[in-house]
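The structure under discussion appears below in the form of structure tokens.
A protein chain is absent from this complex, but the other protein chains hold their places.
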Amino acid sequence: MHRVPSDSTARFALGELAAQLGAELIGNPARIVSRISPLESATPEAISFLSNPRYLSQLADSQAGCVIAAPAHREAAAQRGDALIAADPYLCFARLTQLWAARARDSVAAVVHPSAVVHPQAQLGRDVSVGALAVIEQDVVIGDGAVIGAQCFVGAGASVGTRTRLHPQAVLGAGCHIGARGIVHSGVVIGADGFGFAPNAGRWEKIEQLGGVRIGDDVEIGANTCIDRGALEDTVIEDGVKLDNLVQIAHNVHVGAHTAMAATAAVSGSTRIGAHCTLAGGAGVAGHVTIADHVHIGPRASATRSLLKPGLYSGLFPIDDNASWEKNAATLRQLHQLRDRIRALEKNNENKPS
Amino acid sequence: MHRVPSDSTARFALGELAAQLGAELIGNPARIVSRISPLESATPEAISFLSNPRYLSQLADSQAGCVIAAPAHREAAAQRGDALIAADPYLCFARLTQLWAARARDSVAAVVHPSAVVHPQAQLGRDVSVGALAVIEQDVVIGDGAVIGAQCFVGAGASVGTRTRLHPQAVLGAGCHIGARGIVHSGVVIGADGFGFAPNAGRWEKIEQLGGVRIGDDVEIGANTCIDRGALEDTVIEDGVKLDNLVQIAHNVHVGAHTAMAATAAVSGSTRIGAHCTLAGGAGVAGHVTIADHVHIGPRASATRSLLKPGLYSGLFPIDDNASWEKNAATLRQLHQLRDRIRALEKNNENKPS
Partner (left out) sequence: MHRVPSDSTARFALGELAAQLGAELIGNPARIVSRISPLESATPEAISFLSNPRYLSQLADSQAGCVIAAPAHREAAAQRGDALIAADPYLCFARLTQLWAARARDSVAAVVHPSAVVHPQAQLGRDVSVGALAVIEQDVVIGDGAVIGAQCFVGAGASVGTRTRLHPQAVLGAGCHIGARGIVHSGVVIGADGFGFAPNAGRWEKIEQLGGVRIGDDVEIGANTCIDRGALEDTVIEDGVKLDNLVQIAHNVHVGAHTAMAATAAVSGSTRIGAHCTLAGGAGVAGHVTIADHVHIGPRASATRSLLKPGLYSGLFPIDDNASWEKNAATLRQLHQLRDRIRALEKNNENKPS
């Protein structure tokens, strides 16, 4: 991407931050902070935050120039120095990082780099940035203010919503769509063929994947994540979904709004995942099942059946020192026999006079 | 890729489909279908199929204009309207999608985009298409009718067989080979170094990977999948193999013909996998083992030893609600002791007069 040079760090007066974040300032509005840091490593130039009461003990000793804290910790925060009081300090911190990024990062010039290959029949909105050596094919529609990173590929007939940003080397396949304000990281592949074959006398006959991918607004997709196109209809990712790196979304999957999946999670074909779900890292969901809204699947757990009740589900084999694991794993393979032996013992006991 | 514009949908008369698919038509040969749909969502413009008798109940109510069905369901199919009778409806459906794709998709113009960087000593066959900003190094050989997508990289001395198609941003490393009619999706890396190091006083000394990758005909490789080059000899993928997305094939692995691996499967180094095997999503195979022909490994199961007998193998920790999982997982770590306790009870019982 072309960048307009700027300072690589940001500086804010506390009064300005209070105003922009809608927080109450206790202390000196003219004080300048030039860094965001965790409580324990913060210096006087830094602003920090206390979002988890577990870290309350670090508050008093923190060298931070200012601390964001909840109303419940107003006293403790004020005692140690300048503070911003916000109903949800973690949310306030998130917004602080957004202010920071807007100021610290070079803005992207709204130009099409001359080395990009943009089809004359592509429609670019206003203030679109196209990076060096990007490829935009025919009939593509790019919304206002969108950023197509260097070396990205946007296939024929695809569309990118307003202010969505594709990082360098992202791939948006032909006929696939992403809404507004999305973020697509490098190496993402949207719209590769779903994995569909009919067996034919020991060989695999390809089922051409005729659907596309439809992605809503405010979706973020992590590096090297794959979202396959549907077989007949579209694979659908609804608004506000957040996918981490190396996630696999197979063909015809439907992911409900505001669901988040951590890295290396994988969803098999034709599965329907509800809204407001979370998949922890490495979690998996089998094909052709339904996951209700507000289901949370723990790390590396595999939902092999539908989960129709909200709640937390787990399924991770516990780690152990190797010697213990070896003994337990060997016994595990006889588990069913152990159950039978317990049953026999119970029967035996029943038959005996007590 | 350059595309020659065309209609984005296809239209077929049933008579034409029957002829091309070798199916028997019951009904009106002039009827036009313009969509392929599942039974339950099909409209009168759509052709659908009944491949699994489980969905027989949906047949009567389907609004599809035509249904592909097996001879066993001829009656039921004919009663509801036009039908194509085929010995294997799923295979017939697969071929239908192929006809559809051939008609619906823009054909790729057989030109080398002027922005591609093609070494003068590369040999391109007839009717080869090279997309925008692709790189083809010296001594590469590209077969007739092959399609090298936009921004692909084909390293020195590599070769691509007849009519094989590399999607945008695929990487075929130096000295690596893929046969005819292959499909390589975006983000695939063929020919990165295998992971080989000799320990040397607490550091790792690189073992240069001097082999290549040899891939047969009719192989499909999913997005962001990696196939490493061999250490001394080649990593080999035989004819007809299908790999889904984010699959890892380590150095010196040999994958037998017509084996299929679903997404995020992983095979460690020097392992030999037979022909006609399947690895379900997330399945893994350890290094230096042998998997016989016709072995099927279930989702996320890990073959840590050779599997020399055909059949289905499984090894997935069951998911549960979190509270139950926590109790069971804690007990699991004492499993070996439980076995000992059962043994003690049994001994105790034996010693007692019955």
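Each chain gets a letter, A and B, in the order it is written, and its residues are counted from 1.
By our rule, a residue touches a chain if its C-beta (ideal position, glycine included) is under 8 Å from a C-beta of that chain, and two chains touch if they have at least 3 such contacts.
Keep in mind the model is a prediction, meaning the values are calculated, not measured.
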Contact partner of the left-out chain, one of B:19, B:32 or B:232: B:232
Option touching the unshown chain, where B:56, B:78, B:110 or B:135 are the choices: B:135
Contacting the left-out chain in the complete assembly, out of B:37, B:51, B:129 or B:169: B:169
On chain A, residues whose C-beta touches the chain left out of the figure: 1, 3, 5, 8, 36-38, 41, 88, 90-91, 93-95, 97-98, 100-101, 104, 106, 113, 115, 131-133, 150-151, 167-169, 183, 185-187, 218, 220, 222-224, 240, 242, 244-246, 258, 260, 262-264, 276, 281-282, 299-300, 316-322, 325-326, 329-330, 332-336, 338-339, 342, 345-346, 349, 352, 354
Residues of chain B (touch criterion as defined above) contacting the omitted chain: 117, 133, 135, 137-139, 151, 153, 155-157, 169, 171, 173-175, 187, 189, 192-193, 195-200, 202-210, 224, 226, 228, 231-233, 246, 248, 250, 264, 266, 268, 284, 286, 297-298, 301-304, 307, 311-318, 320, 324, 327-328, 330-332, 334-335, 338, 341-342, 345, 348, 352
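We take it that only the chains that are shown with their structure count from here on.
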Inter-chain centre distance, chain A versus chain B - centres from mean C-alpha coordinates, in Å: 26
